[in-house]
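Yeah, one chain of the complex is gone here, protein chain that is, but the others are all in their spots.
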Amino acid sequence: MKRNVILGTAVIGLLLAVSGCAGTPSAPAADSSEDASAFKVGLVSDSGGFNDRGFNALSLAGLTLAEDAGVSFTSEARESASDSDLVPNLQYFAQQGYDLIIAVGFAQAGPVAEVAADYPDVDFAIVDVATEGDPALEDLDNVQGITFKEQEGAYLAGVLVGGLRASGFEKFDGDAIGTVGGEKQPSVDRFIAGFQQGIISQSPDTVLLNGYSQTFADQDACKQLANAQLDQGADAIFAVAGGCGLGALDAADQAGAWGIGVDADQAFLGDFILTSVVKKVDVAVSTVLKSFADGSFEGGTDVLYGIENDGVGIPAMSDAVPADVQAAVEAARAGIIDGSVVIDLTIK
Amino acid sequence: MNRLQVALRQVALLVVALVVGGLFIVLAGYNPFAVYGELLAGAGFNLVLAIIPGNPAGISTNIAAGNLFATINVWGPLILLGLSAALPFRAGLFNVGSQGQYWFGAILGVQLGITIGSNGGLLAAFLGAIVGGAVCGAIAGALKALRGANEVVTTIMINWLVVYTGHFLYGYAGPFANPVTQQPVSVPFPEGMRLPELLKSGITLHAGILVALVAVAVFGVLMSRTGFGFSVRTLGSNRHAAHYAGMPTKRLTVLVMGIGGAFAGLAGFVEITGTTGQITGSNIVGSSSFAFAGIAVALLGRNSAVGVLLAALLFAALQSGSRFLSGSFPPELASSLSGVLQAVIVFLIGANSLFSYLGGLNGIAARLPIRKTQGAVE
């Protein structure tokens, strides 16, 4: 045991020595904010990480988007490897005098509530969480919730898919449409529920297949799940599973079926991508930054993105889509906006 | 080898690890000295420099202290995870089940604590976590003792079973998910019941480290001062000898895995009631590195109490320090860099005879009887 003491002392001594050597050049963190007009933004991912091909990646892209739009700010992004990193990452930014901290993901609701209460002078925005209805968040006036009505964008995609299916469009020769979720989470299920109802509204006899891979990383798990749906007659696969979903889309491609992308426009994957349900987290983040820059940012409120304010949706349809189907999609869009189309959030 | 030589060797290994890690940094196009310096500053170790009169390095003591607190908050659970691997290692058992034991303990503890509420809830969570972790570990021990089932495989399988059970319990609309917000997260562990705050400098230092220090002391005393410790060590050095000496090897196996599991359960307790304050299903699914963290700490610390303490500090510094890297290194590479460094360190611990190997071919010949024999045959 004594041996270990010596050993440890030596190790720590060495660490300190190295720390001493290199401490000086790295020390001052203050000089990065020389531009007085620029505010400081911290971005904290959830445990999915910035390479999730989903809302974390898009949030990071939102910073670039704001920069391109001419908003003047300095920023730093911190990735959380697990939930254990959330509170320290938020506290780090708060302590270092950041003006606005953007937290991504429902897992951060609790941590943001905790840190925001401690730092009333720092503003927070949290993606995919509504402050209203969350007892820990709703009384804080320095937190803005940002949520999306994913079901509205997905409903349009469903109307498109269902309409094409009903009109006998190419590749629609089976009796089912599949959806592959990552983990079962509220936002994932909003996508799936909206999509399914959109399909049923146009093509009521469609068999709806749904499953979850329970992972956002294991692409082959999503692929095998999608294959099970394709074997059961699915003509199109809607993947709501971040990076894992690429495997499900690939299964659709190889089986000669359609793929429907999620979050960003995934048309770059190939011609088999029929459409994508876009959830503009990047625009939302950029909008928060703009509002912060012009002083219109309001804590204690929620911003809700849907079809109406173009926060969710589907990309422009190609001319190959029959005119009546295009018309049905536009009618659904109008119906959602005027409230005549009500989307139920339960999954079939 | 005397103690100084051993210490020097261990330091030399660390230097080699830093050099190898430095290669990774250089390959990505960054300056390793700056990155290492920031890593240590990120861990809050530069606080020492602030004590120098006049603070010539211009260190912000608030930030350094906060970073140090973050490191210590990581240190506690890592110590406990290290112990959960170290005790079974001493008995010749390989516990890869820390992940499952951590979560089973955390889940049982947190739910018990929330149910009981402010009167004794924290204590209930503490006890629940110990029991949950112990049960989870003891099952693998019992399968080993009664059915000869390889504990490496059973603990891995049990990990996954706990992971998916936990994911179900805290999943969307799951039985333990937050009924108010409808999110797949536990209700927050009540503010008044959390592990007490010790200090605060931006980042809170909670009492988790004290729990871990007590656990290390218990482990140290158990191993070196009790008959149990003697039995465990005998079991580890020679199972058959232990059996013929009349030791209850089967019961010991269950007990050792159970206590190992209890340590892991405590790690979950400390983390949830101290740092995160909640359990999310996705965090349970994405926690496969927990078991490795514990194993690596135990190995680096040579399964001794003090060793685990120091090894956990080193790994905590790497993990926490990389979190707060700023400026000279892209943050998206930071956590994988700290992982690579940990891997290289573990490699080198394994290869601790590297220096005698490099020390000369005579050294090899002496250490590897096989070579000599082969030479003779050829």
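Going in written order, the chains are labelled A and B, and every chain counts its residues from 1.
Operating definition for what follows: contacts are C-beta pairs under 8 Å (C-beta built on N, C-alpha and C of every residue); 3 or more make two chains touch, one makes a residue touch a chain.
Definition applied: contacts and distances are computed from a predicted model.
Asks: For the chain omitted from this view, which of "ABC transporter permease", "Zinc transport system ATP-binding protein", "histidine kinase" or "SDR family oxidoreductase" is its UniProt protein name?
Replies: Protein name of the absent chain (UniProt record): "ABC transporter permease".
Asks: The chain left out touches which of the shown chains?
Replies: Contacts of the omitted chain with visible chains: A, B.
Asks: Considering the whole complex, which of A:G42, A:G105, A:G162 or A:G247 touches the chain not shown?
Replies: Residue touching the chain left out of view: A:G247.
Asks: Determine which one of B:L161, B:L198 or B:V218 touches the chain that has been left out.
Replies: B:L161
Asks: Could you tell which one of B:V35, B:A64 or B:I295 touches the chain left off the display?
Replies: Result: among the candidates, B:I295 touches the missing chain.
Asks: Just checking the interface: what residues of chain B touch the absent partner chain?
Replies: Those residues of chain B that touch the unshown chain are 24, 27-28, 94, 143, 147-150, 152-154, 156-158, 160-161, 163-165, 167-168, 171, 288-289, 292, 295-296, 299, 332-333, 335-340, 342-344, 346-347, 349-354, 357, 364, 367-371, 373-374, 377.
Asks: Provide the residue numbers of chain A that touch the chain removed from this figure.
Replies: 49-51, 53, 57-58, 60-61, 178, 184, 209-215, 217-221, 223-225, 227-229, 231-232, 243-244, 246-247, 250, 254, 268
We take it that only the chains that are shown with their structure count from here on.
Asks: Using mean C-alpha positions as chain centres, tell me how far chain A is from chain B in Å, no decimals.
Replies: 32
Asks: Help me check something: in the complex, which residues belonging to chain B touch chain A?
Replies: Checking each residue of chain B against chain A gives 3-4, 6-8, 10-11, 14-15, 18, 33-34, 36-38, 40-41, 45-46, 48-49, 57-60, 62-63, 66-67, 70, 73-74, 77, 164, 167, 171-172, 180-185, 188, 201-204, 220, 224, 271, 275-278, 280-283, 285-287, 289, 301-302, 304-307, 309-310, 313-314, 317, 319-320, 323-324, 326-328, 331-332, 334-335.
Asks: If we count contacts the way the header does, which residues on chain A are in touch with chain B in the complex?
Replies: Interface residues on the chain A side: 1-12, 14-16, 18-30, 32, 46-48, 50-51, 76-79, 81-89, 91-92, 94-96, 106-107, 109-111, 113-114, 129, 133-136, 183-186, 189, 214-215.
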